[in-house]
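Of the protein chains in this complex, all but one are displayed in their positions.
Our next item is chain A:
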Amino acid sequence: MNAAWLPLLALATSLVAAAVIFTLPERAWRLRTAINLAAAIAKIALVVLMVRRIADGIEDTLRFQVIGGVDFVLRGDALGIMFAGLSSLLWLCTTLYAIGYLGRSPNQKRFFGFFGLCVTSTFGIALADNLFTFLIFYELLTLSTYPLVVHKGTPDALNAGRIYLRYTVTAGVVLLLGVAMLYSLTGDHSFSSERGLAPYLDDHRGLLTLIFALLVGGLAVKAAMVPLHGWLPRAMVAPAPVSALLHAVAVVKAGAFGILRVIYDLYGIELSVALGVMTGLAVAASITILYGSLRAIAQTELKPRLAFSTISQVSYVVLGVSLFGPFGTIGALAHLLHQGLMKITLFFCAGSYAEELGIHRIDELDGAGRRMPLTSVAFTLGAFGMIGLPPTAGFITKWYLGIGAVEANMLWVVAVLVASSALNAVYFLPLIYRLWFRPAPTESGKAWPNEQRHGRLETSAWLLWPAVFTAAISLGAGLFAGLPYSPLEWATRVAVEEYLP
């Protein structure tokens, strides 16, 4: 039986939390924290319920008419719930982390309010069942992330915000044009319908290709594909939780996820191949992967290095999509989750180093492993995952992507994967080496750049446990990849649905 209230309620948890937070006074710290955590936990519970129902084959749908011929539709399907689940789980972790990170600093009402709106938008993007609904939440995500990017109010942050808007609003307009043209051609088209756009191929080949370029071009800005990636490294001026959840997970993933939707659920794989756009996409993704890695090596600060690494890693998802075949799909979908878990761990740790020891530059990391062992273990696990060492989750995706490339007879993609792994090792292993094997500045009588002692543990518990938790999950996703409800197993389920209708 269809439960339309379920997607609505899951969407509403964060939306209502945001609205309530906006009405609370700035000083109501305890109440705000309680509302945040309660909403995040409620959201996870609802998503778990939806996952169970989807496993039983029930896709809960909320639908109402906006204007003639265009509906607002949210549907809990297997692909959408992957992204929704990721964002809900990481919302909880990031909220905990942000509570510790922001401490008693000002403007928290604004921060958590817009944070809730961002999560709402991400959830809507995940469950949107047609392009119109997708577009609504995609633009909302742009609007609600701006106050977070400029949160610090410094000239740097304000300039980053301007650049961010310039990229994303323009991309939104391009996407709007693509969506409007597609609606003009085909009318409302549900992501869940079996009927692809193939009937239009013969008469409108050029138009379909143009629309594809507009859609993917608009989405590629948020997915930070080269050369549309310029906003991402600059947006790193935002507070660490924002970088962690939004720029490593929600915003860039929203772009990548949109590309997934367009190819799998709108155009269909066969049609995309027939249009001949897949090779171009694979090349663009490969360039992004290599370029991001090369730029990451050149960075001397920790957060920009992680940002360029994000640019590189997100395009694995796009690369996996553009490999025609089930293994590429499985790799892409699993990487959507794996990369989120690993990258958020890395950003949490980077934020903790900055908060506890004042470390921003990479050469300041020397010996931090002994000072902050658990954080550093988490960081190491995340970095190993990025390189793709077994048994981490990152290995699983690279393995599947490799098989996919071989099956698709695209051996140059395998070369890209190998080169990218090597580059990942080049920019992550020195960090690991510095953390664990170099002497700390305190040993030679010098001090950490700006040491604060938050709490009795190595740092504040709010900062420590979310990082450890996400690191453990990303390790678990690799170790127990064969168990039911693991990211890999769920990705396989989605891929089977896509290829065996």
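Convention: a residue touches a chain if its C-beta (ideal position, glycine included) is under 8 Å from a C-beta of that chain, and two chains touch if they have at least 3 such contacts; residues count from 1.
Everything below uses one rule, namely that contacts and distances are computed from a predicted model.
Hidden chain, UniProt protein name from the list "sn-glycerol-3-phosphate ABC transporter ATP-binding protein UgpC", "NADH-ubiquinone oxidoreductase", "Aspartyl/glutamyl-tRNA(Asn/Gln) amidotransferase subunit B" or "Peptidoglycan-associated lipoprotein": "NADH-ubiquinone oxidoreductase".
Remark: the omitted chain is touched by one listed residue; of A:A45, A:V66 or A:A422 this is A:V66.
Between the chain not shown and the residues A:R53, A:R75, A:K109 or A:R493, the one that touches is A:K109. Residue A:M181 is the one among A:A3, A:V16, A:I41 or A:M181 that touches the chain missing from this view. The omitted chain makes contact with just one of the residues A:D77, A:E139, A:D265 or A:E458: A:E139.
The chain not shown here touches chain A at positions 22, 64-68, 70, 72, 106-107, 109-110, 135-136, 139-140, 142-143, 146-147, 150, 152-154, 157-158, 161-162, 165, 169-170, 172-173, 176-177, 180-181, 183-184.
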